[in-house]
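First the structure, in the form of structure tokens, and then the observations on it.
Excluded from the complex is one protein chain; the other protein chains are retained at their positions.
Labels for the chains are A and B, by order of writing; each one numbers its residues from 1.
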Amino acid sequence: MPDAAKPLLSVRNLKTCFFQDEGTTQAVDGASFDVFPGKTLGIVGESGCGKSVTAQSILRIVDRPGRIVEGEIILSRADGSEVDVVKLKANGREIRAIRGGDIGLIFQEPMTSFSPVHTVGTQIMEAVLLHSAVGRKEARLRGIEALRSVGIPKPERRIDEYSFELSGGLRQRAMIAVALASNPRLLIADEPTTALDVTTQAQILDLLRKLQQERGMAIMLITHNLGVVAEMADDVVVMYLGRVVEQGKVDDIFHDPKHPYTKALLQSIPSIDSTPRVKLPTISGSIPHPFNRPTGCPFHPRCESFKPGRCDTEVPLLKPVGEGRTASCFLYQ
Amino acid sequence: MAELVATPEAGGQAEERVAVATQWQLMWWRFRKHKLAVGGTLVLIAFYVVAIFADFFAYADPQESDAQRSLMAPQPIHWIDEGRFRPYVYALKGTRDPLTFKRVYVPDTTRKIPIAFFGRGEPYELLGVIPTDRHFLAVEGASASQSLFLMGTDILGRDLWSRLMYATRTSMTIGLVSVALSLVLGVVLGGVSGYFGGIIDTVIQRIIEILRSIPTIPLWMGLAAALPADWSVVQVYFAITIIISLIGWTELARVVRGRFISLKEEDFVMAAELLGCSKARIIFRHMVPSFISHIIAATTLAIPAIIISETSLSFLGLGLRPPAISWGVLLQDAQNIQALVISPWLLIPAFSVIVAVLAFNFMGDGIRDAADPYL
Partner (left out) sequence: MISYIVRRLLLAVLTIWAISVLSFMIIHLPPGDYVTSYIASMSASGSAVSEGEATALREQLGLDKPITVQYAKWMGLMLQGNFGMAMEWGRPVSDVIGDRLTLTMVISVAAILFTWALALPIGIYSAVYPYSFLDYVFTFVGFIGLAFPGFLLALIVMYVGFAWFGANVGGLFSPDFIEAPWSIAKMWDLTKHLPIPAVVLGVAGTAQLIRIMRSNLLDELRKPYVMTARARGLSEYRVIMRYPVRVALNPFVSTIGYLLPYIVSGSIIVSLVLSLPTVGPLLLKALIAQDMFLAGTIVLLLGVMTVIGTFISDLLLMWVDPRIRLGRQ
């Protein structure tokens, strides 16, 4: 019985930078949050706010020239021990055991996530063989089972097909199958439904929920779609320009947002109840250029509650604003 | 940890400069960063200066032969004369070695012949119009063609330095003429193929594929050998350029076709069509400017192959023939290995070829990277 109070994954003050000739970009600038076993954490934010880089940092697969420069990522393993992922040797045996073994990852675009010249089966079997000490025959059987468990019909045939022979929805399911082939305890889903049509979206989300219940698996759902978050998540983290601006239970966030950014985000969702023929509220301004980060609070140029002298000079830290909720805003500090 | 964040102001200024720069300015900035490309360009400028002013840089008549001077080794230049910077060479006495019967040249240390830069020599017409007698290198108090042999002589006693200067002119220009022809063929056929698509595209594509699958050198050899022996030097020159460009256009056509195909789908082309622009206007005013830089890059990269082809053909005796002078013609003398071992300076034109080709490749690469860094 997993210890529900102890987080499965604990990210503390994570900072990841990209060092380029033109300048240095702070993709993640001090992110902190927890993922609990069997629960779903939704990470929301606009494009470029550092959600994907956070996910990649957790698995230590950030592309060059990116690098984790500070912070801790504490993973609680099956045997109860804890390990700080940041301190592990890059591409060493331990982190490779974690990748796919403890933590699985699925991407937005299933077509390009599969090798165009290998069969789906090869890739699933590879995942199985890497993390369990079984032979090829057994690995193939497990692969077929994995395909079946994600709802792919005739998996014993599909396993020998290439990714381009599958339809979009099936491909996404296959990708989930590959990620779950070794029974990871955490599944990180990076925009899993963004490239899908609405019907397939619903199917995939149902599938994820079902798999979560069956396996007691935690899900870290990264998306910019607030609707998906409302449907799937238990806890929510809101990110902006690489920082966590607010964090809390899904109901709290949606019904009582604290941070101005969260408020503005929720306001800008078109709703069937909103007054017709009234301009849709948007967030003024645009996301600053990565080389042009604002001083102080990164949101202050676009914030309605901007307080000159404070918000543009000091950086607000993530502090509790209620039970089980935190926000980084001077309105509450 | 050091300050990682760029200040807003500095960032803003840099952004501004980049935002208002023209396409060519952006290209130039990117090109400048390529040290090798810039180096290559400078080398090429030097080559073309020599090509244009060959008469100025040569000091002897390239055709003047003298058996008494056959196969002289390059003369070393002595730079300091009695403590002062006054370059000179020693006069050479030619005698026959009694044992090997080969000609040997012994420097006569009693006769120093000073070298003058920009001195007076044989009269000629600069650029074909301005009469002058100034040369890059000249000799005081004697005739340069009798006393200066900076790169030695060939078997007929002709001064190699002067021949090299004229060879540079021929070899560097034949490349330009040929590539111009390839360019026209490539742009027209590639453009038609890419823009109109369909059956025209298929046919032209197949032709290109066929041409690319044929080994070119045997074909050129055959065509070049078929040229009548009584054609003048100039006629042969042009015939060779035409032959070479008839096969070389395929690469350019491919680039042009690729560009047209990807541009056809662009929204701005559709916008122009909807505005009612004629096809010609769309092609020339809207599409062509966006890939002109790629064409320049591809053209620059096509020239080295042409230079090598001409050099190869002339080396075999099938391309330009004497009395024409090109690098290939000069290298014909280097075919015989035994002769080469005795007179290795006959290989010097090979280095001109290599340097020119390298320079074109570097420059072309720089242009291509500047035109589209994501290509």
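Everything that follows uses one rule, which is that a contact is a pair of C-beta atoms (placed from the backbone, for glycine too) under 8 Å apart; a residue touches a chain by one contact, two chains touch by 3 or more.
Please read all numbers here as calculations on a predicted model, not as lab measurements.
Of the listed positions B:221, B:261 or B:288, the one in contact with the omitted chain in the full complex is B:221. The chain not shown here is touched by just one of B:26, B:176, B:277 or B:358, and that residue is B:358.
Here one chain is not drawn; of B:25, B:278 or B:335, the residue touching it is B:335. The omitted chain makes contact with subunit B at the following residues, 206, 209-210, 212-219, 221-223, 225-226, 228, 304, 308, 311-312, 315-318, 331, 334-335, 337-338, 340-341, 344, 347, 350, 353-355, 357-358, 361-362. Looking at subunit A, the residues touching the absent chain are 56, 59, 61, 63, 91, 96-101, 104-105, 107, 109, 112-118, 123, 126-127, 130-131, 162, 164-165, 175, 178-179.
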